[in-house]
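A protein chain is absent from this complex, but the other protein chains hold their places.
Showing chain A:
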Amino acid sequence: MSASSAFNDEKSGSSSVGEPEYGHDPASGGIFSSDYKRHDDLKEMLDSNKDSLKLEAMKRIVAMIARGKNASDLFPAVVKNVACKNIEVKKLVYVYLVRYAEEQQDLALLSISTFQRGLKDPNQLIRASALRVLSSIRVTIIVPIMMLAIKEAASDMSPYVRKTAAHAIPKLYSLDPEQKDQLIEVIEKLLADKTTLVAGSVVMAFEEVCPERIDLIHKNYRKLCNLLIDVEEWGQVVIINMLTRYARTQFLNPNINESLLEEGGSGDKTFYGSDEDEDEDEEEKEKKAEAAAMAKRKPYVMDPDHRLLLRNTKPLLQSRNAAVVMAVAQLYFHLAPKAEVGVIAKALVRLLRSHSEVQYVVLQNVATMSIKRRGMFEPYLKSFYIRSTDPTQIKVLKLEVLTNLANETNISTILREFQTYIKSMDKDFVAATIQAIGRCATNISEVRDTCLNGLVQLLSNRDELVVAESVVVIKKLLQMQPEKHSDIIKHMAKLTDNIQVPMARASILWLIGEYCEHVPKIAPDVLRKMAKSFTNEEDIVKLQIINLAAKLYLTNSKQTKLLTQYVLNLAKYDQNYDIRDRARFIRQLIVPTEKSGALSKYAKKLFLALKPAPVLESPFKDRDHFQLGSLSHLLNAKAGGYQELPDWPEAAPDPSVRNVEVKESVPEWTKCSSREKRKEKKVEKPFYTDSEGESGPTESADSESDSASGLESSSGSEESGSGSESEESKEASESEEEEEEEEEEQKKKKKKDLKKPVQESESEQSSEEEERKHQRKSKPRKSESESESDEDEESESESSQSESEDSESEAEVKKKKKTAESKPPPKPLKKESKKEKKEMSLLDLDDFEPAPSPQVTPVNTFLSNSLVTDLEGLSLSDSVLSPATIAPSSALKSYELLHRITGEGLSVEYCFSRQPFSPDANMVAVQMQFTNSASSDTKNLHIEDVKLQSGMRVKEFPEIELLPAGETATAVMGIDFCDSTQAANFQLCTHTRKFFVSIQPPVGELMRPVFLTENEFKKEQGQLMGMNEITEKLTLDVKCRNEHAIVQRVTTAANLSRVPCGSDKECRFAGRTVTSGSLVLVTVATKEEGAAQLTVNCEKMVIGTMLVKDILQALTQ
């Protein structure tokens, strides 16, 4: 950070300032006579065994720190007590440590282990405080330790610890900005947190570390809006300010249509003061015209998320915390439709009763708002009346607001009010009032004469300051219509005798010079008087005297020639060179000599040109380009770290990015911390898990179990698959999603008795697949009783759970258990519907067409699949034969890219096909399935605007020109993820719409299988020891204790191939990362009682760590 250098300077400064003060400190000097003795004494006390002595010593030390005295030489004595049992001593030691650790880095390290121990404490408060102190110690060496601690704490069970972790993020960031990327990951994780305790702190961290990563907010936007009211007040402020910025980038300007209306009627003035200058108006008009054009194209409809934000922040206007009220006020000002902004006025006016500092800030903001939205504050005009007891700065601000609020109807009241102010004892305030009157007079032509008369009366005021200020203001007013007011000019000419304030004298002289034709008699006389006193005048007055002389010479040279000569001569010898220069210049210009240049001809034009009247405008004009309520707005200058408030976008970005359902597409591992979330996710979306179950698990279950234990077990697993599916459908029917049920039914029918038609209606390839499935399926059906009940199915599926590897189907099972009680009622219903729909099934088939295996290489897949079928009965453990084929055939988990609701009928799913991507071997093949369930055709499906982390590349799929309604299409694209799990963001475009989507790979998909022999494996493993090896102990899931289950789960989690192994206690897998080709070696060694050890060797540590997590999860659940 830029400020770090400043710290260092100051640090050294403080210690040098602090030290010599010792002797002068009366508080400490009274107790101890000298520095040495005192510190010895304290050290002794700290070393003693008694807590009370230690406490006393610490209290004195902290008192020293509080007074700004240097106590750093006690560091070794203090740091020893960091593990002290006494809680108060401990706290004070922490205070000391945080203060001096930066200066005594080496010694501070002694304390780290204590905190590391604290981080593991079962008590959440101790964990939190350990993290807090650890992260506050600004010692660069411990950055990795802090990073680790933060990461761990971010997934702590206790929300309080997670909050502390969020607090620690900016601390670490300021210590070492290099950690930004890792910290963003933690922030992303914490942003997903659902507790109010964490929300405020993590948004704070977000604002300090990565305010530009607005994309992290999308998914959490609605949650933040809904939590807002329950977040603690300080967090509310930060969140509201951030959301204001967010909304400005994501929503459309709600006032587009209104500005259009305004333009139509010329009633502009009611909203915009007439003080706006012409250019501004024109510009504005142009803008409006553009906006109008846009609005005509598309009528404005407020995004429901925009509305949500406005609705959820409104109650906070009632907060007792002024900062919260201000935050909401600025949000409304910047985001709300014009008609709704009014609600904030009342709350802001209420704040005016608060402390004067609060008033000061609020009034500044009101002043800015009142220029743009005058109508809003008009009803509260009287609340801005000034009391004689107000501090001057408040008075001046209130005056500003009153002036902004003045219009034709209320000007008389305001002027009456101003009249009382002019009598105030506070002269600065009076001067400001006079200026305010001047501004009212220029803005409202009706009262110009009244104001002018009033000001002229002030000219006879006894206070010179008042008179001077009035002269200056009158001068400006007269410039607007000088011809009418020659008597005022005459009056002012007389004042030159009395007024001594230079600025006022100069103003009068300028006026007389400028309008000397209106006062032909008086002007030369004034010049005569001035010539007399020339030498005693201030510089600014002298310049105006020269000016006056020149102008008179040009208009009335007969009377003033000599006078002018005289003045110019005086000026020639003036001490000030500006005046001498000016005199010389003017003499050359106006006095005709034989040498005088061409310019003198134009002297009159030069001096007596018509000058435009000055514009009196508010200093608060246009301040609203700063976010209101911000420090930058207050200072009217950009403060460090200020985030610009972006302009409204021309067209709204895709709103679907905020749909939380889309979350599904995010791979499991990023949120594996919370189980509920996953469950919830499942509940949300039975439809997709369902279809997944169809294409994925059944197949995988087939091949695996077949090879393992023959046909019998395979049938079991098959049944389990269909069982869980039927459960799914029940659940769905409960939630009244008929469609799914339909599909479910169809599927069943297809399996049982519609084999032939299905084959006919489907494409060749898929029918092939289907056939295989049915063939196998029909066998067990025969062997078992025809009237197999659902309960049977269920129990079976539970017992055979071990076979259904996929975590998805697992979750289904869990859910099934939950719904077990509520099962009986839906059952008959289901059967009925089954019958009902029998006839329809043929028609609806394409809806549930299983996700076809990769189309790019159809032959390949087909081959491999059939290979597996052919190999039925062979044990998979000698899979050396076809290691690569296991992977693709086992569960291709598909993820949702676009939900059909957000996609307006277009739904897109993708899966990692685990096929080599032929155009570029370094890319991961992503297979996408587009389903158009809308009633109209979708055209020109293609990708646009790909946003990638550096190094990543994308090979787009060829444009799909037409996707008729109800049809499904697949395409394959390649993405080079650069061996990172960063998401690839892009827009999916149709001929009408654009959708923001992102694909984030699970780490297991970033590799391709390689074939190694046992020896090679051992050799490679030997080279990847130490840092590159990660070992975890685990307890295997009950259903996953046999070898083949392990193999299956691992290969499902990661695209690896099995390595042959002599021992049956070990399973080994190998692969290479797709981009860099780094080896990934995985070993699972099993022991008794389901205990096991997982070892991952990988050059890329990040990949390794994440892979361990994923596999661990796959094996334990």
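The definition used in the following text is that a contact is a pair of C-beta atoms (placed from the backbone, for glycine too) under 8 Å apart; a residue touches a chain by one contact, two chains touch by 3 or more; residues count from 1.
As a convention for this text, contacts and distances are computed from a predicted model.
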Which of "Proteasome subunit alpha type", "Trafficking protein particle complex subunit 2-like protein", "ubiquitinyl hydrolase 1" or "AP-3 complex subunit mu-1" matches, in UniProt, the chain that is not displayed: "AP-3 complex subunit mu-1"
Residue of A:191, A:239 or A:347 touching the missing chain in the full complex: A:347
Absent-chain contact - pick from A:67, A:625 or A:1065: A:67
Omitted-chain contact residue, chosen from A:125, A:148 or A:921: A:125
Touching residues (missing chain, whole complex) on chain A: 3, 6-7, 9-11, 13-14, 17, 27, 50-52, 55, 59, 62-63, 65-68, 86-88, 91-92, 94-95, 99, 102, 123-126, 132, 135-136, 138, 158-160, 164, 167-168, 170-171, 174, 197, 201, 204, 229-230, 232-234, 237, 241, 315, 318-323, 325-327, 346-347, 349-350, 353, 355-358, 360-362, 379-380, 382-383, 385, 387-389, 391-393, 417, 420, 423-425, 461-463, 629-632, 634-635, 637, 639-643
